[in-house]
Every structure is written in structure tokens, then in C-alpha cells.
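Take a look at the following structure, please.
Missing here: one protein chain of the complex. Every other protein chain is in place.
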């Protein structure tokens, strides 16, 4: 039973990671790449760690795995957010087929303040 | 004999440094701690030497772990003598710093770092473990970096870049050598290495390892062609710092070479020949360099290089005679070079320049002071019967008997050039009339110094001058100690037995 | 020979060191002494003179030893025989006169006591030198004479020429000094000690040994440089920058004769060498003729005397070279002769200079009117200089001619001696006669009569010249003792005024006649001297040229190595390492790989290593700094993973956390930098790449070779067994860090602390202008 | 960096990381970890806080200059080595252990204090370096 | 005060989880340790002013929320996976401005993170006045629908949790 | 495997040297770091590598009996890593300071000091 669980969890996790890796190579712009990978990998890692927890089965390992998963789930979206916003105001363009860019012109170029106003600039491209 | 006393010179410096770090905002207290601490340090070191003389080699197994499993600290006569000389020089530098180091530098940790440097030096002299030697080297390197750059003046920074890069390179080579040695012998204790390296059948690999050590230590001791960092940096920091560097740091490299090449690596004719050639070229290069410099401190820097050659001779000529001469020379050199850089600091203080073409009139203004300064200057030359003269007898003898004509000629060349260079310094700095003295930015007449400042400048120079005079007039005693050291180094059996009592028993 | 013990020994030590003690006294108390105090100083050499005159008869050489550096074979080993006694008496005797003379000569001079300090130090050095019977002791005092001479020549240090002359003198004599030291060491390798007596006893062994023969040449170097023999002679005329009493004492009567002294002392050992005679005769001969001729080109009294001194030193070496009874007797007599007349002439010159403020012979005349006594003394000294009968100089010249005549079948030696005598005659008259007796009127008037302090020493010396000239037997005993000491032979020396009408007598007459003609015909002029000096092949010019070429070469050599380029330094060091290791590999290591000891490669290991390799190359080629830093991050992860795979969890953790911190550091520092530079040319890059590749290859091969070797796991087994049982920890690495090898960790955290303090100081400390060390 | 998200996250990450660092420190004798890694994690926690909230906030939070942790840690380590030497007359750094293990922490002995010293020094060093750089750069 | 107490307990539990030794003593140790840490950093944390009652209603909501999140996670992941694997792209990406009803930093952070954690969406930034969240989406054919799904999904549930 | 690791070690040393021979100060520091990493891996490799056997005594044992990786090189490397970190930190800051003083990353601008001053 445990073995099957390990097999299932690890396979699923590995596939998610592989998928994220492929997506990371394939996706046309940075935002999409971040978007694809952050969670897929996070999920993948969670599954991998879960299989380890199943394997060892001890209370301390399980709690440790839970702690790691918690950390990863806490930090990786924050990291994605940081990289994403930095990419935006260093001027990395969106993929040419992108439909909207509501952020355009909202960053003050010198102070990096982000405004919340709904200007006309948000029109579709 | 086992004794905790072995580690006390190291720990004491640590304690001083920690106490000073706690009094970070109180430079006055730091100054007092430094001087009084170093006075006690001299007593401790003397005690250690006495004990070693009375009881033979002392050891201290850190953590109570028997060698070779733990780190063992060993004090044979060589270590104890070097610790004592370091402590005396340290006391002098500590006194000299009081006036020579501006308070701004003291507010940024000058004193604790200096004491950690001394701790590092003592640790390096006392350790019996090759990797532990490496970590002491690192403590010395990092503290010397910091002392070199503290204040961040432009020339200091420029010098530091080179000093830093090449010294780190040296450490890395040293570390690589340790890795290889561990891979071959599986141990780090030097006495144990002595036994195990001897048993390695692949002598070729042992030789390669020895070469790695040679280059690593060679950079530290500034031998040809590895010395570049020294003339690029030693003239840049304040005099008190340069004094520690000039007196002690290169000698540490020589110490390490002497230790490793007498204990761990056995005679290898190729390395011996190489060492003789390197020693000769080091002497020549240093001498030629000293001849053309115009900055007093650069002159002294090149003389350091030149005289390192004298000590390296002993590594090429593996005889007790040569080692005796080298060790004697080392003892003298530490004291005198430390003193010389302090002298340069005093000269700078009253003349506002290091440049030989602008220095001058010192004799005219300060005849008595000049006489005092003449002692280290002419001791360095080795005008008999001053301290630099005595070791040369053994060195020349060893050079002629075992080293061949090349090294003998180099030694003679170095001797003559040193005489010329110092005579030139005397003529240009002391005799030549000074020009435009009061117009210089840092200029101040000696009589305008406060009494405290005068004492703080003069005492350390006088102290070390007195020590070098003692070395000179008790040359036979120093010689006897050097002979004892040489015999201990050349016959490491006793060392090994003391460090590894069980193993040696097994072997017999 | 009786060996002195106890009190006698210490008496000798005190006698030698008395001058030094006076010197020390002056250093300490000079500021508290009144000018007139120096009137008593002459008592010091006088006491020494008395000591040597009274306590050492010529019959018995006396030996003694005060042990000093026990174990190094260096003792105050002394020996007073005829040779050293004559020198000791000269040193202390002339010293007495010079001390007395200087008291008045330097009256009111602000540096008078410094002067006396060096002068008395010199006396100690010279006395020590002549009584030493220990080679190292001899060397020590020898060097001390050079050093005190350096300080005395540089007495007028504010004068550039004085400093230059002092340096030049020290260079040449220092060179010889090193020769002497090495010679002493070489001798000791044969005889086993530094004792001169041992050298004498084992002279056959020494002569037969290589060391002994090399030592000979080094001794010769020492003697020739000290005694200013051609081509090392040029330092002596420059030394005349020193005050006149110094010239009298050091550079004429005593110190310069130290070389001759050494030759005489070595005579019993080395005169057996076939090269001895031709070498000394040639060098001495050339020196005496060449310098005597040069003396006539000058108008400065001191310069003339300097060159005649050089010539006299040449004569002494020449005579020592001839050797045998005749040569030695002549040499011994001439030492005394020369000391008496030359010291007198120097002192006379000093008086003239002191009173008339010039020493130019062309500007001086008729001084007999203002200083009659001095004039007479000068004339007597000049006569002795010229070898005129009834002066001691005549005896000296006779003996010289005689030994030159008998030295060789060839006429060259006697011709050289004759020419020298002729030239010296004229030169002596220029100095001792012409300023006083030419012209009707005195060229200068005096405000005061010449002080007796100045006159008396001159009279003593001229009296000596006359007494020994008329009664040569008075000097016989001293000369005899010297010859006996040097020749180790008991012969009877007989000095006589009248030898009959022989060749030598006629040569003497011819010398006087020719000398008078020469003196009356030649007009003193500086022009020739200047021309000679300008010629680039004069010794000074060659020396200066040599110096400047040496300096240029040194500069070139130093600059090539220390050129300021860090990468050149790195490259040199690495190429040096590569060469050595390469050579060692080539001759000592058999390169092979034992595949049994190599583990298999799995895919994931390979990929991780591939990641490492790619990131390394990426770092090498990265165009942007930040990308390089990011690649360092990748490298760090790969290394961490490798550590995980190979069972080093602590390492993996540490490596990773450190890498993270390093990234943060870089990030904090890098963002204000200019563009990442990439300036090297392709050629340079290829060169560097080749070196780097070889270096990497060396490391790889080294690793593989070491892996082949058997493993010794004694230490790690101990840790594995005892980590828990004794050290109570299960993570062996951590137990090593905090317990087994805790001392390493203690140091390691200290390193970190210092680094942090350094960073803090480096970034925060801003020195004010007045706190800076650099101009 | 002005990011509400980062700031909020760091509020939670800081205590978590600190806790974790102590955990790593205490277990070092038995499992991977120890004073060094523990100290690094603790300092990384503060650095993270300073990235999110600005240096002054973090310094305010620390109360003392982190530099003082260095002599503090050095003394703790040094004393744990000196204690056996001065009090017990044994060699420098000869480990002294309590007879019975404490709960949670385990066996307490001088090596543990030594490791705590390492921890303090590492925190002090990393923070001093990074704060200095962040202030000046 | 209450918030701190909660925080303290939470941390003590984390400690127990970390050490893996579930015992009273261990919990107490963790409690003391985290108390110390909280004290250490107390100046840095914003003082919470939410009332203590929430603590008891919170638990069931958290569990419900957790499952909702898992569902969203899985669903979106598959959607993205499909797009990654298949050569033809169905993507219609864009950055969308989402006006916020949540107000506190905690809520915003929670929301932003949850959005980021589900595939296909990425919270780029929050405006300085905390009124607007800018989200990058992979499939934003219909902008209004996209905004609505977020507001009705995550934001509503977060508000339920925190208010 | 050892062969590959040896090659990587050599590569690290070689690459480090190559970077140190450049004119840029940043490259110099990177070079030093690379060589330092190389040295660590060299020690690791020469202490002989072992897969999956960390030198940690299992919870239920008192001594390490089965095969294990040599803990000594690991401890040495740990010390070396930490020390290099200290040095690197200082190097980076030194470099920053030099840059502030000279406004250049070019090492060729820091060779005035070897001329006479």
C-alpha cells in the first residue's frame, strides 16, 4: 500500500515538474514562464516530499515534510510576484499575442509607485 | 610533557581581543588593555620558553583527544622562541601604535584585530596539525588584510588588491596541498604525517605535494619569483602595521617551510637544488630592488625579500649548520625589521615624507635620536658585532661547505648590497640637509611633540634596539638556542615521540 | 710564549676598549662638557701608548684570551708580537699627537665632541685589529675601522661631496670586509677554529685546501681595498674630505696600513704561494708609480699628500711582495718612516689651512716669516719624504732600493722604485717646502701666533724623523721584532746610516738630484689632474660608470618583475608552479589510472556534473556581471547536490547557505558598477586559456593519481567508533567540528569576526585629511 | 523594496526562520546542522526582513548592533573551551558533559555551548557585513 | 495581546512539528522559545487588532478553504498542462486590473499568493494604496469573467475567513 | 565517476585561474571563488567519495559500523568554505571600496603603487 502510494505520488510529482520544465522552455514570455512554473513545481515538490513522508512514515519526518511544504507554499508565490513585477518595470515586453495590459503606464518610472487609477490606457490591444 | 601552558600565549591574545571588542567605543581602554596585555604576554612567552628549556618539548592535546585524532599543540624550542620574539615585537608595536595610529583607526577595531593577528601568529607557531596551521594562516591573512586596508586610503587599497589576491592564491595552493596530503596519508597531524608520508611508496606524488607546499609557503615568505605582493603593499599602511608585517609575516612562511620540510618531507635532492637556486635569486632580486628604490619603506621591503633568501638557504642545505644560521638570522631579522619599519614611521612623523630624496637633515636636528636609529639600521647590515653579523658566520660556512659557490656569492652579494643600501639611507636621510621642512603638510618638529608622544615613539624603538643589542652581545647564547632548534628540527624523532607516545612505542 | 691570564688579559681588553669607552662617555655627556675639556683627551692614547711601550718588550710575543662568545669560537684572543706592537705604538703614539692637535684645531667647533667620539672609537677599532689573534675578532675591528672612517669622512655631512666620498670609501672597504669575513669562515672550515694561531699551525693543510686558496684571494681583496691598491685606490683621495687630523690619523698613518698589516700577518702562511710575489709586486708597483705621478698634478696640499700616501702604500705592498729578509726589513722600516714624515706633513698642512684658510700651493708662499717653526718642521719632513740623508726617510729609501735591486734579475722593479722615489721627492717638496720657502713675502699674515697645541705634535714627529735618521739603530729593535713576527724567522736586522759607495747610494744621489730638477722645473697645475679625471678610463670614472650601469640594470630587472600588473604576478606564480609540478610529474610520476578504484557513472550524477561544467563555461563567457553571479548560483546548487549524492549533508547545507549569502553580497555591491569590461586581446586570451588549461589538467591528473593510492582510514575509523561513545554525538562531522577538531572552528569563527570588522571598518571609516598617512 | 506582499510574508517568515535556525543549531550534534548553518539561517531571516521592511526597521528590531554578537559568541565559545582548562585542570576544550540528558535539548555539555558561540558569531558576522554594505551601498 | 498569544501558540506547534517529538515538555520549550523570539521581534510586527473570538470559528472555515484551494490548484494545473503538452496554443494572456475589497495587508497577501499558486494566474503587484491588484492571466478571453471568478472565488472566501 | 569529478575539479581550477588573469576586478573575485570551490571538491574527492552513506550514526546504533563516507574531509571543507566566505565577503567589499576610490573596475588602473611613491 505504502509502496503504491509512493509510486503514485512521486510519479505525479515528477510529471508536474517535467511539465513545468517543458513549459518553462516553451512559453513565449517571462510572465507566462513564471506563471507556468511557480505552481507546477511547487505542487511537484509537495508530492515528492509527500512520497518521502510516506516512505519513512515516522512522525518526525511527516511533520518535517509538512513544514517544508508550508515553507514552499509560502515563499514561492511571493518570489513569483517579486520577479514578475521587476520584469515588468524593467520593460520586458509581454508576448505579442497578449490581450490586455492594464499595468501599462501605472508605474511611476522614478519612484516605482504603482497607481490604482483606471485610466483609458487599459484598452485591449 | 603535557601542559596547558602551550596554548596560553594564543588564548591570552584572544582574551585581550575579546575584551577590546567589548570596549569597542572606548579606545582609551583598548590602548591600556593592549599594552598591559602584551607585557603579560611577554612574561607568558618567557615562561613557556623556560619550561620548554627545562622539560623539553611540551604538548597540549586540545579536547583531551590523543594525537593524531585531535588537534595537538606542540611547543618545541623553535616554537617557544618564535612566540617569545613575536611577543616582544608585539609589545613594541603595541606601544608604537599608541602614537602612530590615529584614533579614528582605533575606533574601528585596530587593536582587537592586531591582537588576533598575534594570536594567529602564536597559534601557527604552536600547532602540530597541518590543517590547523592552515586556519591560523587564514586568521593571519584576514587580519593582515584588514590592518592593511583600515582607513582605506587610495595607496593602501591598491596595495591591498595585490596583497589580497596573491595571498589568497597562496592559501588556496596550501589548502590544495593539504587535500592531496590527506588523500595520500589519511592524517593531518604533522608528527603522524612524518611517519605516514615516509611510508608512501609513490615518492613522485610526495614530491609533487612538497612542491605545492613549497609554492604556497613560498608566496607567503616572498621568495623569488613569488614575492610580488610584498613590494606592492608593505609601504602602504601606517608604520605600526607595516612593522608587524615586515617583522613577522614573511617569517611565518619561512617557519612553515622549515617545519614542514624538516618534519614531513624528507630530503629530496631536486627540491634541495631548487631551494638553493631560489634562495640565491631571492637574495639577488631583493638586493637589486632595494638599490633602486627611493621610498624608504620600499627599500626596507626589498631588503625583507633579500634577507628571506638567507633563511631559505637552510631549506636547500639540509644541515644543522645551515638551519642554525637560518634560525639565528630569523630571530634577529624579526626584531630588526619590526624596528626598522617603526623607524620609518618616526622618520615620517617628523619629516612628513617617505621619499629618500626629500627626507634629510635628521642628524642635523636630532643627533641623539639618530644614534638610536643607527642601531637597527646597522644591525640589519650586520656590522659586527651587531646582531645581523653572527648568523652570517654559520650561513657562509654552510653555504660554502654544502651549498656551492653560487649561493656563497649570492650571500656575499646580499651582504654588500645591504651595507650599501643602508649607508645610502644614512647619507640621504640622516646626513643630507633637509629642504623646505616646515612647508610639508604632515611636518612637525620633534620638540613640539608632547612628552607622552615622544615616549610612545621612542620606547618601542629603544626596546627593540636593546633586544637586538642583547642578541648581539649574547650571540653565543642565541647561537646555542639556534643550534638546539636546528638539532631538534633535523632530528624530529623526539618531536614525533612526544606527540605520539603510543605510536612511537608501537614502532619500536 | 707565555699565555696571559687574569688581570693581564683584562688590561689588554681595557687598553683596546679605552677609546670606545671615551666614545661612549662622549655620547652620553657631550652636551654637558665645556670646549676646553678636550685638552685632556690625548691622555687616553697616551696611556695606551705607555701601556704598549712599557709592558711589551720586543723579545717575547704575548698571547691572551678573554672568552666572549663561548661556543661560537669567537673570543677576544689577542697576540702582541713585533708586528702588532709596532702598529699599536703607531696608533696610540700618533693618536696622542692627533688628539692633542685636534683639541685646538677644532676649537669651538659645535661638533667637536662627536668628532672625538668617532676618533676614539676608531682608535679602539684599530688597536683591536692589530692585536686580534682571532679571525672573526680581526674582521670585527676591521669593519669597525671602515664604519668609523665612514662617519669621519662624512663629518661635514652637509657637503654633498663628503657624503659621496664616505659612501664610496665604505663601498670599497665594505666589499673587502665581506671578503675578509668569508675568508675567515673558509679558514675555519679547514682549521676548525677562527684562531690565527691554529691557522699558523696548520698552514700546510690550509695551503693545500681549496678553501685555503680561495681564502687567499679574499684576504688579498680585503688588503688591497683597505690599503687602496690599484685599481681600488680611488676611494682614498675622496676620503680627504674629512678634517685634516682624520686624514693624518686614518687615511695616512694607520687605517690604510691595515691592509699591509694583514698582508704581513699572512706572510708566513701565504708567501709560499708562487703567486704571492708577482701579484703583490705588480699591484704594489703599479700603485706606487701611478699614484706618485698623479700626485704632481695637484695643487691642493692634501690631494698631493693623498696621492703620495697611495704611492707609499704601493711601496709597502711592493716590498711585502718582495719579501724575504730584505723586503720585510724595508717594509717594516718604511712603515715607521712613512708614518713619521707623512703625519708631520699632514699636520703642517692642517696648520697652514687653519691659519691661511687655503691649501693651494700656488697661492701660498713665504710662510716662513709668519710660522718659522712650522716651516722648519715642514722642510725636515719634506727632506725625509725625499730620502735625503740624515733623515729617517733616507734609510727607508736605501732599504727599498736595495730590496728592489735584489728582488728580480729584471730591471723593472728597481726602475719603478727609482721613478717613484724621484716623483715623491718633488711632491714632498711642494707640500713641505714650497709654501714656506718660496717667495720673499709671506702670502698671509696671522692674527695670532700658531698655537703650541698645533705646533708641538709636528715637532715631535719631525724630531722622530731626525733622531732615527741620524741614529737608525734606535729603530732597529722595532723593525727586527716586526720582521721576526712576520717572517717567523730569527735574523739580525742592522740599520745603518752609511752603506758605502754602492749602487744604492748612487741611486739615492740620483734621486735627490733628479728630484730637485723636477721640483724646480715643474710648475704646479691642476689642469692635468682635471684632464685625467675627465678621461673615462680613470678608476673613479669606471667606478661611477659601473655604478650607474648597475643601477640601470637593477632598475630594469626590478621593473620587469615588479611591473604593477596583478595578472602578470598571478601568471608568473602559476607558470612557476606548473613548471615545477610538470617537471616533477615528468621525472617522478608514472601516470596510470586504476579503473577498479573508479566507481560507475549514473545519469543523474552525470547531469549534475554537466550542470557544473556548463555553468563554469557560462561564467567564463558571461557578458553580464549579474548573469555570471546567477551562474555562480547554479554552480553552487550543483555542488550542493553533489555533496548530497556523496553523503555530505552538512556540506550541502553550508555550501548552499553560503552561496545564498554571497549572492546577496554581490547584489548589494554590484549595482553601481560600470559595464563589465572585456578588454583583453584574443592572443592574450588564448595564452591565458592555454596556461589555465594546463593548470586544470595538472590538477585533474594529480587527483587521479592520488585516487590510485591506497587509503589510510585510521583517523576516520577512530571518529566513527568514538563519536558517540566518547564525544556523545551522532553527526560525526559536527562532532569533529565542535569537539575533535574544535580548535579549527574556534579559529574559523575568529576569521569570520575579523572579516566582518574589516568590512565594517572599510566601509564606515572615513579619515580626515590630518589623519591620513599618505601625503 | 516596496511590496506589501513581501512585507507581510516576511512578518511570518522571520519568526519561522529564527525558530528553524535554533532547531538546526540544537540538533547539530546528532543530525545535519549545527551552529554554523543555524546562524546562517538566522541571519538570512533578518536579511529577508531588511529587504522587505528596510534596514532601519530591522536594526530597530534588533536593538543592539549585530556586531556585538561577535565578541559575545567568541566569548561563549572561548569560555566553553577555557572552562575545562581553568576549572577542571584538563586540556583546553576537553568536553564536559552533564550526567543526564535534558528533555528536548538532549545532553548538555561544553560542545553545545561552543556551538552556540558559533551560532552567535555567524549571526553577528553575516548581519554586520550585510547591514554595513546595505547602508553604504 | 491576543494575536500575540495565538502567534505564540502557533509557533510552539511549529516547534513541535519541527522536532517531531510531541510531548508537553517539548511544547512548553517551543512555547518559551517562540515567546523569546516574539519578544525579540515584537517591535517589528504590526500590532494586530482583530478580536479573539475568531479563533474558534476559524478552524472549520480554514479546512473548507483548504479543500477549495486544492481543487482550484488541480484544476488549473491540468488546464495549463494541456496547453503545455499540446502543440496548439489556446492561450489568451494579459494583465488585468482587479479592484480589491479586501483591505488589510494580510488579506491582500493571502489573496495574491493564492492567485499566484494556482496555475495560469500570477499576481504581479498591488497598487501603493492597496486598492488594486494587477494579475497576469494565461486565459483571459473574457476580462470581466476573469475578474469575477477571482472576486467570487478566492477573495470572497478570504473575507469569510478574516471578517 | 571519480574521473568526471577530477575533470570538474581541474576545470574549476583552470577556470578560476583564467578569470584571475582578466583585467576586471569582479572577474578576479569570481576567479578566486571558483578556485576555492575547486579546492573544496579536490579535498572531497581525494578523501574518497562514497554514495549515500553519510557519516551519521543511526538513531539505534552507537558506532558507525557499515561503510560510511570519510567525515574528516567534510569537516575540513566546512571550515574552508566558511573561511573562504569571510575572505570573499571582504574581497567584495574591498573591491567596492577600490571602485569608489578609482571609479574603475579595471585592474590596470591600480598599478600606480608599484611605481615610486
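Odds and ends about this structure:
Letters A, B, C, D, E and F mark the chains as written, and numbering starts fresh at 1 in each.
Heads up, the rule we're going with is that a residue touches a chain if its C-beta (ideal position, glycine included) is under 8 Å from a C-beta of that chain, and two chains touch if they have at least 3 such contacts.
What we mean here is this: contacts and distances are computed from a predicted model.
Its UniProt record calls the unshown chain "Multisubunit sodium/proton antiporter MrpF subunit", which is the correct pick from "Oxaloacetate decarboxylase beta chain", "Multisubunit sodium/proton antiporter MrpF subunit", "ABC transporter ATP-binding protein" or "phosphoenolpyruvate--glycerone phosphotransferase".
Within the full complex, the chain left out of the display is in contact with A, C, D, F.
Only one residue in the set C:634, C:711, C:726 or C:767 touches the chain that does not appear here, and it is C:634.
Mapped onto chain C, contacts with the missing chain fall at residues 603-604, 607-608, 610-611, 614-615, 618, 624, 626-627, 630-631, 633-634, 637, 640-641, 644-645, 649, 652-653, 656-657, 660, 663-664, 667, 670-672.
Hidden from this view is one chain, which touches chain A at 3, 6-7, 10-11, 13-15, 17-18, 20-22, 24-25, 30, 33-34, 37, 41-42, 44-45, 48-49, 51-52, 55-56, 58, 61, 64-65, 67-68, 71-72, 75-76, 78-79, 82-83, 85-87, 89-90, 92, 110, 112. Interface with the hidden chain, as seen from chain F, comprises residues 51-54, 56.
Throughout what follows, only the chains that are shown with their structure count from here on.
Traced through touching neighbours, the fewest hops from chain D to chain F number 1. Leaving out chain D only, with every other chain where it is, the touch network divides into A, E | B, C, F.
Overall, the chain located most centrally, as judged by its C-alpha mean against the mean of all protein C-alpha atoms, is B. Among the remaining chains, the Cα-based centre furthest from that of chain A is the centre of C. Mean C-alpha positions place chain B and chain F at a centre distance of 27 Å. The mean-CA centres of chain A and chain C are about 80 angstrom from one another, to the nearest whole unit. The multi-chain contact residues of chain D, meaning those touching 2 or more other chains, are 2-3, 5, 9, 16, 30-32, 36, 67, 70-71, 74, 78, 92-93, 95, 125, 129, 132-133, 137. In chain A, 74, 78, 81, 85, 113 are the positions where the chain touches two or more neighbouring chains simultaneously.
Here chain F touches chain C in the complex through residues 1-15, 17-24, 26, 28, 30, 33-34, 37-38, 40-42, 44-46, 48-59, 61-65, 68-72, 74-75, 77-79, 81-83, 85-90, 92-97, 99, 103-108, 110-115, 117, going by the rule given at the top. Considering their complex, residues 649-650, 653-654, 657-658, 660-661, 664-665, 668-669, 671-672, 727-731, 734-735, 737-739, 742-743, 745-746, 749-750, 752-753, 755-757, 759-760, 763-764 of chain C touch chain D. Listing the residues of chain B that touch chain C in their complex gives 14, 21, 62-63, 65, 68-71, 73, 102, 104-105, 107-109, 112-113, 116, 119-120, 123, 131-132, 135-136, 138-139, 142-143, 145-146, 149-156, 161-162, 165-166, 169, 173, 176, 180, 183-188, 196, 200, 202-205, 207-208, 211-212, 214-215, 219, 225-226, 228-229, 231-232, 236-238, 270, 274, 285, 288-289, 291-292, 302, 348, 352-353, 363-364, 367, 371, 378, 383-385, 389-390, 392-393, 396-397, 400-401, 408, 412, 415-416, 419-420, 423-424, 427-428, 430-433, 440-442, 475-476, 479-480, 483.
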